[in-house]
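Of the protein chains in this complex, all but one are displayed in their positions.
The chains carry the letters A, B and C, assigned in the order they are written, with residues numbered from 1 in each.
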Amino acid sequence: MSPTATSTQAPGRLVALAPGTFRIPERLGLPVHLLGARCRACGETFFPKRVFCANCSSDSLEEVEMPERGQVQTYTVVHQQLPGSAMVPPYAIVRIALPNGVAVQTVMVEGDLASLAIGDVVDLVAGRIMEDDAGNTLISYLARKAQTEKDEVRGA
Amino acid sequence: MSPTATSTQAPGRLVALAPGTFRIPERLGLPVHLLGARCRACGETFFPKRVFCANCSSDSLEEVEMPERGQVQTYTVVHQQLPGSAMVPPYAIVRIALPNGVAVQTVMVEGDLASLAIGDVVDLVAGRIMEDDAGNTLISYLARKAQTEKDEVRGA
Amino acid sequence: MRDVVVLGAGLHRFGRFPEKSLQAMGREAIKNALDDAGVPFKDIEVAYVGRVLAGMGAGLNVVSELGQTGIPVVNIEMACGSSTSAFREAYLMVANGVYDTALVVGFEKMQRGMLQIAEQKSYGTVMGLSVMPASYALQAQRYMADHGATPEMFAQVSVKSHRNGALNPYAQYQTEVTIEEVLASRTIAAPITLLQCSPTTDGAAAVVICAKEKAGKYAARRSMTVAGWATGSGKYVPKSHDEGDAEVNTGEVTRLARIAYERAGIGPEDVDVTQVHDAFSPGEIFTIEGLGLVGEGEGARAVWEGRTEINGDIPVNTDGGLLSRGHPIGATGAAMVTEIFRQLTGEAGPRQVKDGNAKVGLIQNAGIGGVNVLVFKR
Partner (left out) sequence: MRDVVVLGAGLHRFGRFPEKSLQAMGREAIKNALDDAGVPFKDIEVAYVGRVLAGMGAGLNVVSELGQTGIPVVNIEMACGSSTSAFREAYLMVANGVYDTALVVGFEKMQRGMLQIAEQKSYGTVMGLSVMPASYALQAQRYMADHGATPEMFAQVSVKSHRNGALNPYAQYQTEVTIEEVLASRTIAAPITLLQCSPTTDGAAAVVICAKEKAGKYAARRSMTVAGWATGSGKYVPKSHDEGDAEVNTGEVTRLARIAYERAGIGPEDVDVTQVHDAFSPGEIFTIEGLGLVGEGEGARAVWEGRTEINGDIPVNTDGGLLSRGHPIGATGAAMVTEIFRQLTGEAGPRQVKDGNAKVGLIQNAGIGGVNVLVFKR
């Protein structure tokens, strides 16, 4: 089972599972703009951030926000429990091509795995992953199919 | 505290901690002849056994018994508890030169560490190390100062 | 650089040997390789050892089983590509005259269960992303969409692999499987099922190499020459045209294969037999494309049509590959060299390709950290 992005049970403070990868939204389900880096020397953009540019090794990079919407480049449905993982199979891993050329890999929020397809438009939204020992809610960015009639994520 | 070689509390079967290094004696405290290997090609002797000769790489080796008596080549008194070890500091590690040229490193049986000296004549005797889960007594070869008046080991 | 020849190779059977020490397994492989080469251990001037999970100093612990001659023992690690890395380093040293005769060893005792690529508590683990076959599966899904391939075609890689393994007395799996069995086995990461994943394996492999100009004294029955090599890690492609991770990155394979072909003075059409890194079934399909043995998008169909079978025109993983011979990560690359040696010397028995007339052999072996390509000629 994939995690949900709309769970009301978020008892503790929202804390990023991977600190610094995005700004913490007010509540679960909201879109997240991933925080990457853009090389001032060659213009390449990276996520996650880098200290030196992968392309030209410059250390002059600035923080940039990634678009929150992209397209599914490819996906797979995982049926094997990874020891230590908060994800319970079956769940889908997707690779999302963002309009700025960056590819992001993450997990789909709970939904119909069967209808998932290459080319689907998806949004990156904040979802609950697990609680930490201090009672905080650890969150990360998850992929959710964009709503065609009404984009609830944007309308929220 | 070093282990004792004369403990009466040996409830289970005697089993070698390092199987094959010596023949199990009838009881603790008896001398043990370590089982090494002699190269038929070049005559070198090894303990522990080898499949190929360290000196000439021949694979024609025969089992040979080591002398049970040797001399302390050097020693050190350990004051640090090694995690996972059955030895409780302080205990002495000794390197013993056997008359056949082989050097053996082991622990002294309980005794006066202060009087230990390079050149001391020592016997290799069976001593209790620990019990295993099946209740067997795991034993190994330990060094014990040879008795000058009456060699109790030999006289036993 | 001098010509360097492989004089002999040897294996310890791949499989599960919980009761056997690394020393015992490595000793047997080295002894087999030395005997196969007719080279006494005392003539070995250096050992390069591929191993991953064994502790500090594992190389010397194993190599010194054969004797304590004082030689350097260099431990090399590149995950699943460790012992082709060790082979390459040894080769370059001998080619450049630093040593005349070298031993290459690979060994591993694996933990049971699926290979973990990330640490517990890492982001990738908690998020369920670090599932080993997932990167292959992601590429396979896209490949199916782009090239009209089917899950059956991926499954066929494993069917062919097991058929070859059944002919290899050193393989972990020596039993054939049907395509139905492969497809019906538990799905790990779609379209990859359990029987399309390499098993956890214990094993050891060893290879003896020598400067060709110094090899005469061993009256070697036969040998093969190292003809080309290339190695590298993932190269950044501007504008984030990400080709996937190094483990299955056909972009890297293509780049490095070109270098290796050029050094060997051949092209992909000259290759008679190939060993590729099929840790998961898509590996064979992607890699034969990356190596240029078939065109882009033609790999799955080539497997399906039997072209990579022992009797096909581009035989691949004739010994069962990682999927059936097994994948003790530090030993895999040296086992690949061993099989190419058997094939190019006409000693592959029931697995022999091209009626014993194979002249060029190719190896691709990948690991976290890079890809190795090696070319051999009879």
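One rule holds in what follows: contacts are C-beta pairs under 8 Å (C-beta built on N, C-alpha and C of every residue); 3 or more make two chains touch, one makes a residue touch a chain.
Computed from a prediction, not measured in an experiment: that's the story for all the values here.
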| item | value |
| --- | --- |
| Sole residue of C:Ala79, C:Ala140 or C:Ala331 that reaches the chain not shown, by the stated touch rule | C:Ala79 |
| Candidate in contact with the missing chain, chosen from C:Thr178, C:Ser233 or C:Asn357 | C:Ser233 |
| Among C:Gly26, C:Gly59, C:Pro151 or C:Gly361, residue touching the chain not depicted | C:Gly59 |
| For subunit C, the residues touching the chain missing from this view | 1, 52, 55-57, 59-60, 64, 67-79, 85, 89, 92-93, 96-98, 117, 119, 231-236, 252, 255, 367-370 |
| Residues from subunit B at the interface with the omitted partner, ascending | 17-18, 42, 44-46, 54-55, 73-80, 82-87, 91, 93, 95, 100-103, 105-107, 118, 129-130, 140 |
| Interface with the undisplayed chain - residues on subunit A | 50-57, 59 |
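As a convention for this text, only the chains that are shown with their structure count from here on.
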| item | value |
| --- | --- |
| Whole-Å separation of chain centres (CA-atom averages), subunit A against subunit C | 35 |
| Distance from the mean Cα position of subunit C to that of subunit B, given in whole angstrom | 45 |
| Whole-Å separation of chain centres (CA-atom averages), subunit A against subunit B | 62 |
